[in-house]
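Okay, so here's the structure we're looking at.
Showing chain A:
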Amino acid sequence: MLELLLIIPAVTALICLLLKDRRQVEWASSIGSLALLALSTYTSYEVVTSGAKDEGMLYMDGLSAFMLMLVAIVSLATSLYSIGYMGRELDEGRFEASRFRYYYALLHGFIMTMVLVCLSDNLGIMWIAIEATTLASAFLVSFYNNENSLEAAWKYVIICSVGITLALLGTILLYASSIQQVGEAGGSLEWSSLLGMADQLDPTLLRISFILVLVGYGTKVGLAPMHTWLPDAHSQAPTPISALLSGVLLNCAMYAILRYHMISSAALGPGFSGGLLVLFGIFSMAIAAAFIILSRDFKRLLAYSSIEHMGVIALGFGIGGSLGIIGSLLQMINHALTKSALFFGAGQVYARVKTRTMEEIKGLSKTMPITSALWFAAFLAIVGCPPFGIFVSELVILMAGLQAGELLAVSIYLILLAIIFAAMLLHASRMIFGEPTKVVEKREGDIAVVMMLVVLLAGVLILGLYLPQGLNDMLEGIAHLFPGGGA
Partner candidate 1 sequence: MADYLLALVQTAVLLALAPLLTGIIRKLKAWMQSRRGPPIFQPYLDLAKLMRKGSVVSQDASWLTSLTPYVCLASMVVAALLVPAFVTESFGFLGDLIVLVYLFAMARFFMALAALDAGSTFGGMGSSREMLVSSLIEPAILLSFFTVALLTGTTSLVSVTSLLATSGASLIGPALLLAFAAFFIAILAENARIPIDNPSTHLELTMIHEAMLLEYSGKDLALMEYSSMVKLTLFITIAWSAFLPWGVATQVTAPDLALGVIIFLVKLLALALVIAIIESSMAKLRLFRLPNLLTGAFILAFLAVMSYFVL
Partner candidate 2 sequence: MAEINLNLINGLAAMVLLAAFILVATGRLRTMVRVFAWQSLALGLLAAAVAYSTGYWHIYVVAALTIVLKALIIPRIIDQIMDRIQVANDVEPSVRTPSSLLIAGGMAILAYYVAEPLIQSGETITAGALALSLAVVLIGLFIMISRKKAITQVIGLLVMENGLFMAALSLSYGMPLIVELGVFFDIMVAVLIMGVFVFRINRTFETLDTSFLRRLKD
């Protein structure tokens, strides 16, 4: 049953590779994403109501279901947006027609690897899946094959591979710690069993293992100081891919860290791993704040904003407790939706003004009123303006921090949030308000894209105003999975 979730995107990728006609490929892609979303919803519902599913190598509990839904929703949005965006890029000759189906095939292959990350029970398979996401997305990042995208893709592959290698060492150490205590036959990489025997694991090995995993997978999450590949890769990739990378891939890597965090908390108490997460979270926010102020390219700006939000999420999980965990989970959803909206809008803007340098862009409200209004709303959402959802999730994390007594972390958190608030809105308003520098005709972007932006922003808005009971229960269930998260 769970394998179907992997088979659907795999088959979609294969079909896209074999078809020749552009329309057919686009249809195949859309149907595949819809099917994935449908099946994910069904299985997640089952898991939330009847409990975790353990099918050998594949395992799905509340947290996996949550991540899976996130992957499915954003993938659907991305594949739909790709139709319009890549279609236009093809018409303008930015790449050869023969590579069109490679894009969709790689896209769905990439989606499959992310689903595999969410469903793995065996930590070794999870590692393989994460390495596979890097490899699958490498060609997507370098899709335009020019100097900049090659540089970005090379940095991406090399830095992430180094990080993941360190994470593999951490995985090996964890495996060794399970053998030390339990003996040869008891050694296991199955997450569910490891959680069960957490108190028997060797503490020294476990500590070193977690540090390595945090640094290693943290590279893929984009935590500073391992983040250097992120602005390049996310800004050079085609816009729909940037949305997928920022919204989902970073979260998947975070998910991997969380699995280790859970084991570490069960064995050593939440203080050790939580403290490290808080540290990296704050540091990432600080670095992101600095670069957001200095940004000149709007896609890089959005990439640094992703780093900042992953820092917030790490902070929330690090603080822990039921509030912290729920706050971070909400932040994951809100960030994914908002960042996708921002990237989609950015794609529209770029299509119109043909430049990514923010200094050169002015007066978008005169050139594309509705789209720029929605884009500005998305900016408001991402910096944490009420009534949008990010305000709520950041507030929850703030409350968690106060409750846990982490006053220093909380104060730095607030200061950085304020700085980023100011900087991003400054950049955004410079681009949107004022008089256009060049004479560009007044025309909206694609209607389809406008609709998508409305849907995404509406989602974030709803989450900011009201938390559905079903979602609330699901989140609380997940929080209980974390040792020490039941409070």
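Just so it is clear, a contact is a pair of C-beta atoms (placed from the backbone, for glycine too) under 8 Å apart; a residue touches a chain by one contact, two chains touch by 3 or more; residues count from 1.
If you want to know what made the cut, all candidates are chains of the complex that A comes from, given by their letters.
Everything numeric in this text was worked out from a predicted model, so none of it was measured.
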item: Of the listed candidates 1 or 2, the one touching chain A in this complex; value: 2
item: Candidate 2-touching residues of chain A, taken from the complex the two chains share; value: 122, 124-125, 127-128, 131-132, 135, 138-139, 142, 145-148, 150-155, 157-158, 161-162, 165, 168-169, 171-173, 175-176, 179-180, 187, 189, 202, 204-205, 208, 231-232, 235-236, 291, 294-296, 300
